[in-house]
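The structure follows.
Apart from one protein chain that is not included, each protein chain of the complex appears where it belongs.
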Amino acid sequence: MTSSGKLIPLEEVPRFFRDGMSLTAGGFAHSHQPMALLRELIRSGAKNLTLMGVAECWVAEFLAAAGVLDRAYFSNFMFEGFGRCRQFSEGVEAGRIEVEDHSHFGMVCRLQASALGLPFMPMRAMAGTDIVAVPGFEPAEEKSSFIASPFGNGHVTAVSPLKPDVAIIHAARADRLGNVQLFGTTSVVEEQARAAGTVIVSAEEIVETDVIRRQPELTIIPGLMVDAVVHLPYGAHPTGVYGYYEHDADHLGAYYAASRSSGDVRDFLRCWVRDMPDHWAYLDAVGMAKLMSLRTDPALGYARREGAHA
Amino acid sequence: MAQPSKIRSLADAVALIKDGDVVAIGGHTARRHPMALMREIIRQGRKDLHVVGWNNGIDMDMLVGAGCVSTVETSYVGIGSFGLARNFRRACETDGLRVIEHSETTAMDRFRAASIGLPLFPSKTGLGTDLPSTNPHLKPFTDPFTGETWMAVEAIRPDVAIVHAHTADEQGNVQLDPERWHDNSPDVMIARSARTVIVSVEQIVSEETVMSRPIDTILPRTDVTCIVEAPYGAHPCCCDARYDYDLEHLGRYHEATASQSGFAEWLADYVTGPADHWAYLEKIGARRLMEVSMKRTTR
Amino acid sequence: MATNDYSLAELLTVCVSRELEDGGQGFIGLGTGGRAFTMAVGVPSVAAELARRHRGIDFTTQYGVTFEPDLKKTPANFADPYLLAWPSKAQVRVEECLEYFRRGKMTVGFTSGAQIDRRGNLNTVCIGSHDKPKVRLVGPIAQSDHCTYAKYTFVMMVQDPRVFVPKLDFRSALGHGDAAGDRRRLGVPGGGPRKVFTDLAIWGFDADGDMRVETLHPGATREDVVRTVGFDVVFADDLGATPAPTPEELRLIREEIDPEGLFLEARIA
Partner (left out) sequence: MRELDPRREISPDERMAVAAAREIHDGDVAFIGTGLPMVAAYLAKATHAPGVRLVFESGIVDPEPRELAMGVGDYKLAHGSTKIAGTAYALSLLQGGRVDIGFLGTAEIDAFGNLNSTVIGAYRKPRVRLPGSGGANDIASMAKRFVTICRMDRRRFVEKLQYLTTPGFLTGPGAREAAGLPGAGPVRVITDLAILGFDPETNRLRVEELYPGISLDAVRAQCGFDLGEAGSIGEAPVPTPGQLHLLRDVIDPEGIYIGPKRA
């Protein structure tokens, strides 16, 4: 192994992307979505994508806004505190995007089935509802089945495995061997990484393996499961990374306002994604003053507001 | 709570410094000097300063080059492995800049004495050397108990001390990271020796953060006049475990200072050009700042 | 391994190592790079470790605030964040670290300067007059402290007539003063310079504090020494050859203490 190990620059990430691939992305609502990797994915031109998502609203919304999303297996996409993902929703309403609905646990269990190498995962939720009764693009019998327990102790819903081609994950820190640590909530990252064929991780910080070994309990994905690591400080912006910075509510608001019109959203994507030469230019465009203001407070875990605790 | 906020803007904080003041500078060599404050001193065109420190580099060299300084009082002015401090050298060799020479311990002792309310501190350093010939604050005296000769190091009471630290709360309780480097300890003496104490910090944190680790507080608010939030405020110096030296920038500085005109251009580019600290950081760019960053987690 | 095949740094390391005393404490500064690094940091570091391993002495090294770091885990870069993480026995506050001098705990200070005179006095302040110098240097740093308080100092420098001068332009650190007994008369506690290690020779001091050449390195001549020194050179009556490293000493240096040449080949950034 070379000294750089699995560490690659962002420009090399597109070699993992293909038209028509299925994709899953880490994060939950305002937290740790792999936004810099996602912007690179959109810049790469990969299209006809299938998303396997839980609550990664920005990923779904940007893929929909960029016109590269064909299908989504998912449970809930919305901008918490703002409202629904408009471009994604309008894509569904216009028939451009096909969807297959789940409850959160339904998505988690399908990814878990893949992660554990099982033909199905039994679960309790979703039974009796249109989520299992009304098919989207997937035949209902391939999605789930209401089965009797072989032990004679009731019935469960069996859901089939979902195996994304690629998982993109943004984490707190990683080493060159691909050992990945994440503080705070971990969303569905563990299941996504274990289910996916290829795992690409971006991290706020690249640390020595000794640092990982000192607190192995923080490791969420061991190096043996990771294909590439990219060093991308503020790589989750405008979402946050616990222990580093919180979500950028202004940026989120600006996008949300732009998402009301297709022209504005195109401009937003051109400005912040397509015409952005690289991640560093992106950070410069956001501005150091803004980035610094998002830094979390050690004891609070989120950004301190002036006067709030005086 | 009734305690007032001590947060000030960079410009308002530096406005507390007057022409002709004795200004003590925290940090040493190329470590954690209050560079954001010093760039603002240059922007505000302060003159005739008497700058004191215990071990200095680009901080004093930049102030001297910008014409803010009439007297330098320290044990060292150099740009680390790059070599001599060229503005400082030029000012000495051609303009006759006044330099009051100290050794490291005597440079600290004068702050130490003032910080604990003593008029002088006894030392052996300097005996038999030329240091007292340039330094009126070093005078031999006789130990009344043993009759032995000692050097008296006179306490210094700077008008203003400027220090860069890791964190502070709104009220001005200043903390260093638990993994702080012990070379920071003279900053406490420097601050406590001065009448006005301006501290820039990487991040202003909640009162809760401060109170959860009171042992990390190096200066309780009673020692502090005001706080300025200046992330990367020591750049291009290093800031302990948070970020490394920006060697590329220091190298460019060293090259630029080869001539007065080169330095003038550098000043316009990096100090007087950018309107404030944020503009300076934009000028350096996110890429460079992230490259020198060693530890960004605030947990 | 041929014993005549060794570097100057290895030779000096072995010589310094043999001079270190059981129970001693040595202060090594970290503020230099390049060739000066090898002399000021590399040689003393490896010498202390060699003395411990080869001669079995108890010797404490202090690198600024850092006590007895693990040389096996020496960072490839001496920038602060790496120094901070260097596994070591202690990191003390900086004024405490210099207080080891004041308290008389420091056996040997490794020091240097831009000028040295035949009494071992040093200058790190300026060339030319102080008020309008020809060359302004960095300043006294902690050299004055080393030279005041350490039980003795080892001066590490390269010979050059501009460096070994008859009269200093500025005396920033006291060696043996102007005349015999000056240090005692001035009330200065430490013993002053004991040895000067250079690229050509090892110098010592006579009872009156005058410098004299004690051994010449292999290949160096009296003429080489005279040519590179600006004052009249005195050679010891029993002038000898600097003793060569033994195969075991070289093996320890090359295989165990400094296998990557971090210290003696100045590979630390």
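In order of appearance the chains are A, B and C, and numbering begins at 1 in each one.
We adopt the following convention: a contact is a pair of C-beta atoms (placed from the backbone, for glycine too) under 8 Å apart; a residue touches a chain by one contact, two chains touch by 3 or more.
Note that the structure is a prediction, hence the values are computed from the model and not measured.
Among the chains on display, the ones the left-out chain touches in the entire complex are A.
Checked against the full complex, the one of A:Phe16, A:Phe62, A:Phe77 or A:Tyr282 touching the unshown chain is A:Phe77. Only one of A:Asn48, A:Thr185, A:Thr209 or A:Ser262 touches the absent chain when the whole complex is considered: A:Thr185.
Which of A:Thr24, A:Thr50, A:Ser89 or A:Ser259 touches the hidden chain is settled by the complete complex: it is A:Ser89. Residues of chain A in touch with the missing chain: 27-31, 54-55, 74-78, 80-81, 84-85, 88-90, 92-93, 95, 98-99, 101-106, 108, 112, 123-131, 133-134, 136, 146, 154-157, 183-191, 239-240, 242, 246-247, 249, 296, 300-302, 308.
One rule holds in what follows: only the chains that are shown with their structure count from here on.
Of the two chain pairs considered here, B-C and A-B, the higher C-beta contact count falls to B-C. Between chain A and chain C, the centres computed from C-alpha atoms are 58 Å apart. Rounded to a whole number, the gap between the C-alpha centres of chain B and chain C is 30 angstrom. If you average the CA atoms of chain A and of chain B, the two centres end up 45 Å from each other. For chain B, residues touching at least two other chains, in rising order: 295. Counting only residues that touch two or more partner chains, chain A has none.
Per the touch definition, chain C reaches chain B in the complex via residues 31-34, 64-65, 79-81, 83-85, 91-98, 101-102, 121, 125-126, 128, 130-145, 148-149, 170-174, 177, 182-183, 186-189.
Chain B contributes residues 1, 3, 5, 7, 167, 170-171, 203-209, 212, 229, 231-232, 278, 281-282, 285-287, 289-290, 293, 295-299 to its touches with chain A in the complex.
Looking at the complex, you find that chain A touches chain B at residues 172-173, 183, 204-205, 233-234, 243-244, 280, 283-284, 287-289, 291-292, 295-300, 304, 306-310.
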